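Shown next, in structure tokens, is the structure this report addresses.
As you look at this complex, bear in mind that one protein chain is not there, while each of the others sits in place.
This part shows chain A:
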């Protein structure tokens, strides 16, 4: 996922009506004193620094440190501070969209967890960054709660029938992250090595970590297949 929001040269992209509308609303809001340009900049700095690697770190540390794992599973919001995430930031009261309870869902040999937000697009941004585009599509929202095995198979994740699939529907009050099981072939690995194989998709629950797949090998997202263009 794109954790650093890159600024393409302006000439590259054609003007869209949504871009015009956004800038118009923002400039009017700033002119009227509804918020300041500095507010926007500060929020931007916070948002662009959010990345799923926080979730990867939490998972890797949990694999190595049972006491940390216990704290994380019993109080996700509070334990996030141990990996540098305070859910009250960046405003002191949390983000308008995300201040909520954070729960970590532990996968076991018999239970696989996966997250969705059927009503909209709730996602634990402070620990996973911005949600992938597909996570917010009506298609994923429609089908994941009812045909999870089929949808997971479309992501390449085929679960045996004896593994129970638990789908967690996120909402304004509860955000979830999946803690996958430590894969084979990682004996003796340190926290950094382990964190590198916990990809964003593993933390959503649509993939499982493997010793031979690291996040840096995940194909880069193409920039702008453009939901913004009029089609």
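Throughout what follows, a residue touches a chain if its C-beta (ideal position, glycine included) is under 8 Å from a C-beta of that chain, and two chains touch if they have at least 3 such contacts; residues count from 1.
In this text, contacts and distances are computed from a predicted model.
Peer 1: Absent chain per UniProt: "proton-translocating NAD(P)(+) transhydrogenase", "ABC transporter substrate-binding protein", "NADH dehydrogenase subunit M" or "SH3-like domain-containing protein"?
Peer 2: "SH3-like domain-containing protein"
Peer 1: For the chain left off this view, which of A:47, A:88, A:181 or A:213 is in contact with it?
Peer 2: A:47
Peer 1: If the hidden chain were put back, which of A:74, A:108 or A:172 would touch it?
Peer 2: A:172
Peer 1: Tell me, which residues in chain A touch the chain that this view leaves out?
Peer 2: Counting only chain A, the missing chain is touched by 1-2, 5-8, 10-11, 13, 15-16, 18-29, 32, 34-35, 39-40, 43-44, 47-48, 91, 95-97, 116, 118-121, 130, 132-134, 136-146, 150-151, 154-155, 169, 172, 219, 221-228.
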